[in-house]
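Only a single protein chain was left out; the remaining protein chains are all shown in position.
All chains are identified by letter, namely A and B, in their written order; residue positions are counted from 1 within each chain.
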Amino acid sequence: MEPLMGMGVLALMGAAATIAGTTEDLESDVGSQSNPNSQVQLAPQMMYPHRIYNKAISGEPPSNALICAIGGTVASVLMTAGLSVVFAIAVGALIATAVHGTYAITSYMGRTASQKRFKQPIYLDIIRSHTPVIMGYAFITTFCILVVSYIMVAVLGHPFPLALIAFIWGITVGAIGSSTGDVHYGAEREFQNVEFGSGLNAANSGNIVRKAESGLRNGIDNSWFCAKFGGPVTGLAFGMTVFLSGWVTAVFDPAISITWGWLSVVAGVVLVLLMIIWNRRIEVAAREAYGPYKEDEEVAA
Amino acid sequence: MSAGGAGGEATGGIPQNKLIAVGVLGGLIAAYAGHFLVQAAGPAFAFIGALGAICAIVWGCAAVRRVASYGLGTGVPSIGMMALGMGVVASLFGLAVGGIAGPIVAFITASIIGLVIGALANKVLGMGIPIMEQSMTEIAGAGALTIIGLSVAMTGTFMFDAVLETVVATGYIAVIFIAGGMAILHPFNANLGPDEQQDRTLTTGVEKAAIAMVVAGIVATVSEDASAIPTIMIGLALWYVAFRKYVELVNRDAYKVIGTGLLPTEEELE
Partner (left out) sequence: MIDIAGILAENILYIVMVTLGGMLISWSVHFVPVGGAPAAMAQATGIGTGTVQLAAGAGLTGLVTAGAVMNVSDSFALVVASGAVGAMIMIAVTMIVGTLVYVYGVGVPPASAKVDYDPITKDRQDLYVSQGTEGHGLPTVSYVSGVIGGALGGIGGATIYYSLMNTSTGLSQSDLVALASIFAVGIFFVNAVIPSYNIGGTIEGFHDPKFKKWPKAVFASFVATLMCAFVGVLAIGGL
């Protein structure tokens, strides 16, 4: 492929992946999924009943892998039948979204019903208002990942079949979403009642914020907050992963010669080294800006 | 992701031995019945394979429920992903070398791998869960039968040439892997809590298995030896029945199901 064309394709993939990452994180914030959900789960036990969705669909990687694999499968079936690519991907994402909706509802109702002794009620209006939002975000995520996967298979000639690539990117986007954006939801939004930067004492576990600017806080309020930082950085992370892992082989194409292949490996290692240095710089800056929590009691050995 | 149950054996409901019988016999009989009926009476009977997968999934849910109640130290999903990891290797091996005995070879292979991993978890890793060996064997076996059942629903046979062409080479094996795996691990994970009930968990299992059946039906449209319409229609009907039943059980078990309202008052929580 022409190098310029390759770069354009890669840019499109990176853009689609960025959107997918953002919506993946916001979807998990509306529904409260993955690790931060352990606090939502714990709250009623600590006598803090709440009106937050409890979407315990396994971890994020398997749940996103499920919607992406279903979407990829349906899209691939429709393409085999001769339908247009855009139509096939849209319908695939739609069916995946419907499945995701049933998973979301069963986990909210199931988890809440299993908390009978803590007197946590099931609010049907939460199901009616949040499930469509969850499904909407899931649709965008699935659609964008199918776009990335389709480009990889059809344009870049990746040997794996479409459904399998979509499955793998689903695992990856879920892993990234639960590692990055979810922390903003779990460590900051759920505990805005403690001072910023004070750390979260384990004694506060379960004491999540339950009141909103107006009325009682719900998952949609949480996504409004996380859309300001957690969501976009998750998009950045997934977009960078897709873009950089493709970029090294697009610039140094291993198909040309084995030397170019090794150059792509070197380029990848250099990128990783740069990120190690970047992380160190942020660490130093943070230690200087925030300072230690405790005074040094004994002389450092 | 929650850290699993509180520790201690899950109690109540249908005894595990009965569920093992349903899963093993249902899974194997349906795989063979699907295969032979398709040959004898036409592709419309491919859906029987998916019914076998439903039996295996319900059995798998019950096994996950028992072992995860002890607390695994990490999330419930891990054990489901492991089950399908073992299951996919064992079932493709069984179908590839077994010929007509394929499902049985696959089931036995998966059970042996599961047993060994369960023994390793207790003896080497020191997890100390008394039922680990049995549960891992069950979960791996259920995973293998799920994969085979859904493959029969997609292709109308478990003969490896057809499965390879329709299910593996196209990548649809990925959807079997994850839809089957989620159907096994999600029900207990979704109903986790101190007031969890076995019938509610297993009903969720049927509902999620019906979704896997519908997806298998969609894939069957590309196969000449399996009809899509019966699989999809029966899958949707089963899903509807199971979902209604699930909502009914939630209404039975929940503290309160209300349209909207404020949080319970202080006095109410006392």
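Keep this in mind: a contact is a pair of C-beta atoms (placed from the backbone, for glycine too) under 8 Å apart; a residue touches a chain by one contact, two chains touch by 3 or more.
Small disclaimer: the values here were computed from a predicted structure and weren't measured.
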{"item": "Of B:L84, B:I131, B:A179 or B:L192, the residue in touch with the unshown chain", "value": "B:L84"}
{"item": "Candidates B:G171, B:G205 or B:P230 - the one touching the absent chain", "value": "B:G171"}
{"item": "Options A:P36, A:G92 or A:P121, residue touching the unrepresented chain", "value": "A:P36"}
{"item": "Residue numbers in chain A that touch the chain omitted from display", "value": "34-36, 38-39, 59-62, 152, 156-161, 164-165, 167-169, 171-172, 174-176, 178-184, 186-188, 190-191, 196-205, 229-230, 233-234, 236-237, 240-241, 244-245, 248-249, 254-255, 258, 261-262, 264-265, 268-269, 271-272, 275-276, 278-280, 282-283, 285-287, 290, 292-296, 300"}
{"item": "Touch residues of chain B, complete complex, unshown partner", "value": "1-3, 72-75, 77-79, 81-82, 84-90, 92-93, 96-97, 109, 112-113, 116-117, 120-121, 124-127, 160, 164-165, 168-171, 173-174, 177"}
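The criterion applied here is as follows: only the chains that are shown with their structure count from here on.
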{"item": "Separation of chain A from chain B, taking each centre as the mean of its C-alpha atoms, in whole Å", "value": "26"}
{"item": "Complex contact set, residues of chain A against chain B", "value": "34-35, 37-38, 41, 47, 49-51, 56-59, 62-63, 65-66, 69-70, 72-74, 76-77, 80-81, 95, 99, 102-103, 106-107, 109-125, 160-167, 178, 210, 216"}
{"item": "Contacting residues of chain B [partner chain A, same complex]", "value": "1-3, 75-77, 80-81, 169-175, 177-179, 181-182, 185-187, 189-197, 200-201, 204, 207-208, 211, 215, 218-219, 221-222, 239, 243, 246-247, 249-250, 253-264, 268-269"}
